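Have a look at the structure below, then the notes.
Note that this complex is displayed minus one protein chain, with the remaining chains in position.
Our next item is chain A:
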Amino acid sequence: MTAGTGTAPLEQVPHVLDVRKLSKVYGSGETAVHALRDVDLTVRRGEYVAVIGQSGSGKSTLLNMLGCLDAPTSGRYLLEGLDVADLDERQQAVLRNRQIGFIFQAFNLIPRTSALANVELPLVYAGVGRRVRRERAQAALSLVGLQGREDQRPNQLSGGQQQRVAVARALVTTPALLLADEPTGNLDSASTRDVLGLFDRLHAAGRTIVLITHDDEVAERAERVVVVSDGRLTEARARR
């Protein structure tokens, strides 16, 4: 299934993400959980997609797969036309580092490590030099309104601040694909507006964004909304 009805001819638009008959089963036998069932999804370059659905419907499972953090039980996943299953560990690491910015539902900052060092981390693995790394990490932190908090550790930051560090970390490598699992779940309305404004600008700059949310207001901003329910994916609406 493809999306973007009424837009340009599909064959000519390169798909950043191309998911075909993707299934994910956790466990086996009696206790097996079918978190995803034969999901098809394509996302064009520069698209802004919101994923909504009830808790436990399989949204995070899908996003993890898109971020190359987990492998599907069956089905194919092409990222920039490459079948992820064909890549070895190291190549997948490079892919995650260069192409994807991932914002976790649970922040996943490294404990006992300063905000700045957390944001610098992806650049370290990208082989960026120290000084440049520092500058870019500082820039990313100011972008999310955390200038002056560079040296604070995750346990010295509020939930919203931690969320914003996680956003800064995902943006610092200027990835073409931004995957966000409820990035505004822990933010107040002002911070939410800031982060969403940021996403709008990134979208305007041509980045591809896939975002999970519970918040209708957040989903409003996306070009396209897909609904996951009980492991199946349906297109809700297409806008613009």
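The rule is short, and it goes like this: a contact is a pair of C-beta atoms (placed from the backbone, for glycine too) under 8 Å apart; a residue touches a chain by one contact, two chains touch by 3 or more; residues count from 1.
Here is the rule we use: contacts and distances are computed from a predicted model.
Peer 1: For the chain that is missing from this picture, which UniProt protein name fits: "Septum site-determining protein MinD", "ABC transporter permease", "Lactate utilization protein C" or "Protein-glutamate O-methyltransferase CheR"?
Peer 2: The UniProt record for the chain left out of view names it "ABC transporter permease".
Peer 1: Check the options A:I110, A:V132 or A:A204 and report the residue that touches the missing chain.
Peer 2: Reading the full complex, the residue touching the unseen chain is A:I110.
Peer 1: Going by the contact rule already stated, which one of A:R20, A:R45, A:R76 or A:R98 would touch the omitted chain in the full complex?
Peer 2: Per the contact definition at the top, the residue touching the missing chain is A:R98.
Peer 1: From the list A:R44, A:R169 or A:R224, which touches the chain that is not on show?
Peer 2: Touching the chain that is not displayed is residue A:R169.
Peer 1: Can you say which of A:L69, A:A139 or A:A236 touches the chain missing from this structure?
Peer 2: Final answer for the missing-chain contact: A:L69.
Peer 1: Tell me where the left-out chain touches chain A, residue by residue.
Peer 2: Considering the whole complex, chain A reaches the absent chain at 64, 67-71, 89-90, 93-98, 102, 104, 108-113, 117, 121-122, 124-127, 169.
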